[in-house]
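Of the protein chains in this complex, all but one are displayed in their positions.
On to subunit A.
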Amino acid sequence: MRRFTELIQKLEMSNKTNDKITALVEYFNEADDMDKPYVIAMFTGKRPKRPVNTALIKQWAIEQSGIPEWLFAESYHSVGDLSETIALVLPPPEKSIDRKLHEWINDLSALHGKDDAYKKNFILDSWNSLETQERFIFNKLISGNFRIGVSNKMLVNALAKQSDTDSNKIMHSIMGKWQPADITFDDLIQGTHVNTDNSWPYPFCLAYALEAEPESLGEPNEWQAEWKWDGIRGQVVKRNGELFIWSRGEELVTDQFPELHFLLDELQDGTVLDGEILSVKDGKVQSFSTLQQRLNRKTINKSQLEEAPIGFFTYDLLELNGKDIREESMASRREKLEMVMTTLKTTDVVALSPTVPFNSWDELAEIRLSSRDINSEGIMLKKRDSMYHAGRKRGDWWKWKINPYTVDTVMIYAQKGSGRRANFYTDYTFAVRDGDKLITIAKAYSGLTDKEIKEVNSFVLKNAVEKFGPVRTVKPELVFEIAFEGIAESKRHKAGLALRFPRIARWRKDKKADEINTLDDLRQLLQSTL
């Protein structure tokens, strides 16, 4: 596991993609062959089931470190990651063991079904045999939540370089169904298992955000415009009498969306659709917050089916009659997709995502402004003669999003940040006005410059009215414009509503606290999105 720990440290320390790829290549050159499929599984988000629950791990760590629970909580707040906090607060190890990564993983999965005393003994003994950095890795292995800033694309590029194999082939091979225990590294790279599995999805083609003016893209007639939907990217795969629905996170979500199961009967074998999973009621796309009620649920009840019915807006065809057509042009794929759609008998659940006709960029800019009316986030632009790329490639697909919603708020609480920012107040809570009261509406971490953070920090130090633990109540004086992507009803929040992806857009030094927005403004906005 030491070699793997070293890899993680190098990946985390480096800011440059090339250095990260070099670190990965070096790792795959040197690491134990049995370990490699496990590493690929981890980096692509294949999670083993958690063998020990978080509450127990935390409790044992507190016991071992001999600190009070509140101090553990403060430490956690400062570190921002539970696995890391535990690794840091534990006393230094008294022994040392060097075992292979896959041995650790197998030992952990062997804990399933054992009693707590057995588990505790194993975990404590492991902690006592590992250095801080290794412990952190070990804790991450327990949680299974290993996101380390390595995108699939980066991993695939490194593997392609290391094994001198085509990157698309590897991307295809590592996505989907395989178990690290049942496959060798070479077979995984060669993709020997790919053909046998009906579920294989294609890597999604991803768009870059359009930051320049659309005129820079050239002639309007070379481009197809569509609405950009705010849902879950999905790929519907129908092969050999089986139906699979993949989400962008490479998760199989087939069971979550029974509304789409009719496609098993109505789609031809050897068909793969790309599109957006949305909540659609009476033909109208609902807001993301409605869709959210349906996400990541193990079971779905009747009222959820009624309140947030699912639809699928398709915009691309990747496979037809079992043939990969991704190299055909967008225009040709679209034509074939339209044909496929005419063969469906059920027409109200799965629909063709409409194209948006336009003659000039100005006209499209005008149309784009109405995106919100239909719960769209803006416009997608796809080059008519482009192939379907694997992953993100600049130039052929662009998302031209409309600007986020904004609201003027006043800061009412501040809390210190973590790590290097632990000495600065960087986490803020914002309020809007409700009559003569202020009501909390959003919490946001700083989107401010270092200089502004320091300024806010000294304001907090001078204007703290009250403190609860690490939180300071401050005089409501500083006005911030908060940007957000959507708004939803929420019983958990005092305001009765919650903002989606709130962040600080800018510090409005030009405004006073009596000029901020009111809760009524936000309620009106909420009504208009329902």
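Basically, a contact is a pair of C-beta atoms (placed from the backbone, for glycine too) under 8 Å apart; a residue touches a chain by one contact, two chains touch by 3 or more; residues count from 1.
Going forward, contacts and distances are computed from a predicted model.
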Match the chain absent from this complex view to the correct UniProt protein name in "ABC transporter ATP-binding protein", "Ligase-associated DNA damage response exonuclease", "Transport permease protein" or "Acyl-CoA dehydrogenase". "Ligase-associated DNA damage response exonuclease"
Please pick, from A:423, A:449 or A:490, the residue that touches the omitted chain in the full complex. A:423
Out of A:84, A:134 or A:226, the sole contact with the unshown chain comes from A:84
Suppose we count only contacts with the excluded chain; which residues of subunit A make the list? 12-16, 19, 65, 67-68, 70-71, 74-75, 78-81, 84-85, 88-89, 92, 418-423, 454, 467, 469-470
